[in-house]
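All remarks here apply to the structure that follows.
As you look at this complex, bear in mind that one protein chain is not there, while each of the others sits in place.
All chains are identified by letter, namely A and B, in their written order; residue positions are counted from 1 within each chain.
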Amino acid sequence: MTPTPSSTASAPAEHAATDGSFDDIVRSDSSLRRFLHGLPGVDQVGCEARAAGLGTRSIKTTSKAFAIDLAIRMVDLTTLEGQDTHGKVRALASKAMRPDPADPTCPATAAVCVYPDMVATAKQTLGDSGVHVAAVATAFPSGRAAMDIKLADVQDAVEAGADEIDMVIDRGAFLSGRYLEVFEEIAQVREACGDAHLKVIFETGELQTYDNVRRASWLAMMAGGHFIKTSTGKVQPAATLPVTLIMLEAVRDFREQTGQMVGVKPAGGIKTTKDAIKYLVMVNEIAGPDWLDPDWFRFGASTLLNDLLMQRTKMTTGRYSGPDYFTLD
Amino acid sequence: MSTVFEYAPAPESRAIVDIKPSYGLFIDGEFVDGTGKAFKTVNPATEEVLAEVAEASDADVDAAVKAARRAYTRVWSRMSGSERAKYLYRIARIIQERGRELAVLESIDNGKPIKESRDVDIPVVAAHFFYYAGWADKLKYSGYGETPLGVAGQVIPWNFPLLMLAWKIAPALACGNTVVLKPAETTPLTALLFAEICQQADLPPGVVNIVTGAGDTGRAIVSHPDVDKVAFTGSTDVGKAIARAVAGSNKKVTLELGGKAANIVFDDAPLDQAVEGIVNGIFFNQGHVCCAGSRLLVQESVADEVMERLKRRMATLRVGDPLDKNTDVGAINSAEQLAKIRELSDIGEAEGAERWSAPCELPSNGYWFAPTVFTGVSQAHRIAREEIFGPVLSVLTFRTPSEAVEKANNTPFGLSAGVWTDKGSRILSMANRLRAGVVWANTFNKFDPTSPFGGYKESGYGREGGRHGLEAYLKGEDS
Partner (left out) sequence: MSRIDVRKTYKLYIGGQFPRSESGRSYVVNDAKGRLLANAAQASRKDARDAVVAARAAFGGWSGKTAYNRAQVVYRIAEVLEGRREQFEAELRAAEGISTAKARTYVDAAIDRLVWYAGWADKITQVVGNANPVAGPYFNLSTPEPSGVIAVVAPRGALLGLVSVVAPLIITGNTVVVIASEDNPLTAITLGEVMATSDLPGGVVNVLTGSQAEIAPWLASHMDVNGIDLTGVEDVALATELEAAGADNLKRVRRPAPDTDWLAEPGLDRMTRFLETKTVWHPIGV
């Protein structure tokens, strides 16, 4: 449960729920709906108040140093732009391996996250550094494509060497209540992933309610997702503390019930060290310290890393740093 | 290996407060020496003596009432509502400006976590003054007339020292009354700092008088013949004694007393929020809350699951230094209160209830009690009937809504109640049937200046807060 920082992925069989224990639930659309709608409801105000309360925890000195390094190790350093170039991805991969070239004690990030066509480039740079390559697939970010195309997208990324696949669910199907369709889609993608780990993106900003986030979480966990992830980063709001709170409760409860751990990845909108630490506090107090590990918690972010590095430098030098001292990519 | 994520202490600086070695009484706009003895106020988290405070004698109380009467007759009752409003707005602003100082002082004197004094007590205090300030020149729309009563004698408890002061003083002044207020003997310091704020606000002398002391001082205020209005928050026993003492007089009385609130969790409740509500309901302010959700009524079908979640959550509560920003549960306010909590908890165990306390390390000095829950409690147990006023939760189960209502109402108290269910019609039905002055549905322990607060039955009478809170300080249109 507590691997060394550089080895992130454990064997898929350890945390996939594919042993048939949910067969009764996923027998039909209606049985699945009954299950998902039978989960305890979420009171929006109470949930947001709890998240805000955790956000007031004050983290200082040694705990803060620990939290910053842990956060760096949890970053999926991301670039998902139409204008991405191979050069940019190579630079990003280099930065993922050595975020602060001036300080060899600075840990590497967990992964870089790119479009499938950039997987090979990233893989080439990262080699056996231990930093994973994550690829967004399944017609990211909208998820609007035929199933065979989505699967081909996944296979393409896996063949190019992706260690992790970040898929998007069909929000249209989910919001229409066609839960079984979403379930089967995730299960098929999981199949197509082979040894690669699967992160299931809900695009919580489109799901609208916390009840939906909780249902989507259980749906994805039952379908075999290794991680549940908030957002593509292309829709606002992206990750928020309360949404992540709901997902952390879901993985906690899922482990209670099945003994299996699933990871959580908030993505988009997490820009500062302060934000990141709030998330870690929440992981610690909601899911528990077992999740305080890059295997079980990730940040999907691009600008967050530089802020973490600036704060890290402040911790070691005692003075505030500036953006000019850290690379932009 | 991942290191366990231990939060280092994050103490709020004490340097912001200046505690004097001794305090006099605030009478007629000045701090004066009392003619009686003095008593010590201690920091309940360390047992360190903070200051010596004057114990107001009958003569001191008389001087304070005279000052209040003078100020009432000559200044305050003659002043226009809009001018009174401006003083109250000023006070609200100064409280905001000196908010951190007040919060730190409150935590030092009371033992409550800084997180609460900073984020709840003091902001609500300022909001209370701001709210009632606005009523001062609008009383004719209140429905209760616009004639003040005169001099109000007010006696407040130690659990929310400054907040209870605000609940008493803000509406009294807005309505044109002057006040003599006694803070609790274990928590006088923020009231004395408030006196200083009155000076900073140039409030006319005698409008607010603060006399410190214990029971005798309180009795002197309540029974003073020139006091027109008595407002008390505290124990039901003292409330009854006050009601007896004023019998046959013309004094108007409001009493906000004890409670033994049921917090009812149905099987379809939003469970994670319900668990938060249970925790907030009983461990907020160390359970020193008259409206605390001290009786958890949980539907049998989810009882085990709720208890499991509750215990897991309780294990994350951080008990300790009230000034640490990460502290969730602070110190018990006094040795006396700690003894009472221990006694009732021991009785709970002796009566056969099963006791579980959150695993937490308690400091060696000071007054501490770990968050505790009793299961297997029946209505007949003393811990299900008596107000413990500490971080101790009694858990009972029920099977049907009617059983929940019966158990919830089966108490001489009637201050508050909680209901947790996702079914709207059930919430409204429960809210109708629960005999309590405040019903929190899918939430708990929420307070707001606009929201009336007060009890049914032996939890007292009268309301504080909101438009209803004005009634206690006005003559009324037809009485």
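The rule we apply is simple: a contact is a pair of C-beta atoms (placed from the backbone, for glycine too) under 8 Å apart; a residue touches a chain by one contact, two chains touch by 3 or more.
Here the structure is a predicted model, which means the values were calculated and not measured.
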Request  = For the chain that's not shown, point to the residue among B:Tyr23, B:Tyr72, B:Phe129 or B:Trp440 touching it.
outcome  = B:Trp440
Key: Residue of B:Glu12, B:Glu185 or B:Glu458 touching the missing chain in the full complex   = B:Glu458
Query = Thinking of the whole complex, not just what is shown, which of B:Lys240, B:Arg312 or B:Arg385 touches the missing chain?
reply = B:Lys240
Remark   = Contact with the hidden chain, among B:Ala136, B:Leu255 or B:Ile383, goes to B:Leu255
Key: Chain not shown, touching residues in subunit A   = 43-46, 48, 208-209
Remark   = Listed in rising order, the subunit B residues that touch the chain left out are 127, 143, 236, 239-241, 243-244, 247-248, 255, 257, 412, 414, 427, 431, 436-443, 446, 448, 450-454, 456-458, 460-461, 463, 466-468, 476-479
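What we mean here is this: only the chains that are shown with their structure count from here on.
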Remark   = Rounded to the nearest Å, the gap separating the Cα centres of subunit A and subunit B is 44
Remark   = In their shared complex, subunit B is touched by residues of subunit A numbered 2, 4, 40-43, 45-47, 49-50, 56-64, 66-67, 70, 249, 280-281, 284-285, 289, 292-293
Message = Which residues of subunit B touch subunit A once you look at their complex with the stated criterion?
response = 1-10, 115, 119, 268-273, 276-277, 316, 325-326, 422, 442-443
